[in-house]
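Only a single protein chain was left out; the remaining protein chains are all shown in position.
So, chain A:
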Amino acid sequence: MTGTKPIKPTKLTMVSSICAICLDAIDKSIAKLEPCNHKYHIDCIRTWHNYSNDLNCPTCRIETNQLSVNIYPEIQSPPVKITLKTGFNINKIEEYCELIRRQPMHGTTGIRRNDYHPLLNEEESVIYEAISDEFEENYDSDMENDFDNSDLRVAELNESFGNILNINDDNEANNNPEELIGTFITKQNDLTPSKKQKQILQCSICGETNQEINICCQVCKIIYHDSCLRSLALETNEPATWMNCIQCFESVTAFKMPKIKDDNVFTFNSDEIMIYNGQIRDINSVLSQQLYEQTKVKSLEQLRIAKTQIQSHVRKALHELNKNATTSVDKIGINDFTKINKKVSRELYKISDYEYKSDDIDYDSEAMRLVLIELVNLGYMNHL
């Protein structure tokens, strides 16, 4: 190998407004290498860096780390910065995958879950409590006395959660509010994240997972760095698409990245967490919000009151039947009491369109009628 003394560049490379690679004037898509500030066309310099073994500036041979791109200099838009070293480094993703594999399943990284929904906002918490209240109300004072065994009670609780609020297993946002009523409550015994479904919350372009991720696609549930998305648009020479999802081409929206602890990767279980309205949300809380939005009820409080009122009619009917029961065989058991109460109440909610309409509906007789039907189904024939 023969070395030569550095030669003064000829006139060709001295003029700054000419791209030294293609020798054309630079009027559009100016790409400025940092820190040396030599300018090239974005295409030229990116092509060269594909060919070269390093990311140095071809003019001054200084090691560069960033490319500052201004695609339409006439519009005074802020330049897009491409970090040359990490910008499109696919290896990052592999590193993260390796990290995940090394993590203990219930480790400190990833989403921390509290007992209930750590991600529920205040409004959703109200719904959650409302539902819980409703459940508690099934245990009337006099009935509860017969039912002291706390172990049994827990079992009962679990069963009721499972049966009454039959969980929608396929997690699909259902457009029918009547169907959605069943998806209120989280699966209590399904909180353990399974290894299979663990995913990394990462920018779909560069694979980084950091606080700077700020864009998401509502359709594909993919998140991006806004800078990555824009650099990619520049790379592919389609600057107009820099606010579109790279998969579905729908326009993207803002996204709020949850807090990450230092040096950690944000992992999540796709069964529990989803991206909704630009936020990381618990699936169940999203479902309850969708339900809430679809049921046309003006306020949560209204919904809760309507439920309580309707339920009181059902309970009244049940108690009346219990009082009239002549033999202990006819007395309605606690399980059946709760089951019937739930089923009939829900039937009545539907009939009354989630509003208490005492003028339009004779709740007492309607409740009695439905309760009797249920009793017959359950084999309490003597009531008839």
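Methods note: contacts are C-beta pairs under 8 Å (C-beta built on N, C-alpha and C of every residue); 3 or more make two chains touch, one makes a residue touch a chain; residues count from 1.
In this section, contacts and distances are computed from a predicted model.
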Chain left out of the displayed complex - its UniProt protein name, from "Response regulatory domain-containing protein", "UBC core domain-containing protein", "E3 ubiquitin-protein ligase" or "Ubiquinone biosynthesis protein": "UBC core domain-containing protein"
Selected residue (touches chain absent from view) among A:20, A:286 or A:306: A:20
Contact set of chain A toward the excluded chain (per top definition): 1-5, 7, 9-13, 20-24, 44, 47-48, 51-53, 58-59, 61
